[in-house]
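This structure is in C-alpha cells; I'll ask about it shortly.
Yeah, one chain of the complex is gone here, protein chain that is, but the others are all in their spots.
Then we have chain A:
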Amino acid sequence: MANTKVAIIAANGSLFDAYKVLNVATAAAASDAEVGIFFTFEGLNLIHKEGHKNLAIPEGKEHFQEGFERTNVPSIEELIGIAQELDIKLIACQMTMDVMNLEKEDFVDGIEVGGAASYIDYAKDANISLTF
C-alpha cells in the first residue's frame, strides 16, 4: 500500500466515532499508506488535549462499556499516540476552532491547522476518502 493515500474527515465526536476514524486510519498507516485526517465540528473532540481521553458513549448505548473493557480495545489516547507514531497527519479545522473559541494549544501536540481548502488539496489525489 505504499503509494496509497487515504483522506479522512472526522466530523463527529462520540467514543464510537473516534474508534471508527482511528481504527481505519491506523490500519491504513500500518499498511504503509499515507494518511491524513481532517477534524471538524464535533470531530475536534478526538484530538482535544483533555477531551479525547474522556469521550462519551452515545446516549442509550452505555451498556457497550462492558464490551470495550472485556475485549481490551485500545484507549483513544493510545490510538492517537499510535497515529502520531505512524506519521498520520492530523489537521484541525480553523473555522470550527474559531467558532468554538479554541486555540492550537488546546489540542494534542503535533497537529496542523488548516481550512477546507487544505483538506481539498490533501484529498485531491487520494485513493481512498472517507467521512465519519
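One rule holds for everything that comes next: a residue touches a chain if its C-beta (ideal position, glycine included) is under 8 Å from a C-beta of that chain, and two chains touch if they have at least 3 such contacts; residues count from 1.
One rule holds in what follows: contacts and distances are computed from a predicted model.
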According to UniProt, what is the chain that's been left out of this complex called? Choose from "Rhodanese domain-containing protein", "2,3-dimethylmalate lyase", "Xanthine dehydrogenase YagR molybdenum-binding subunit" or "Putative Na+/metabolite permease".
"Rhodanese domain-containing protein"
Listed residues A:A11, A:I57, A:I82 or A:L102, member touching the removed chain
A:I82
Please identify which residue in A:A27, A:A56 or A:V99 touches the non-displayed chain.
A:A27
It is residues of chain A that touch the chain not shown, namely 1-2, 4, 23, 26-27, 30-32, 71-74, 82, 86
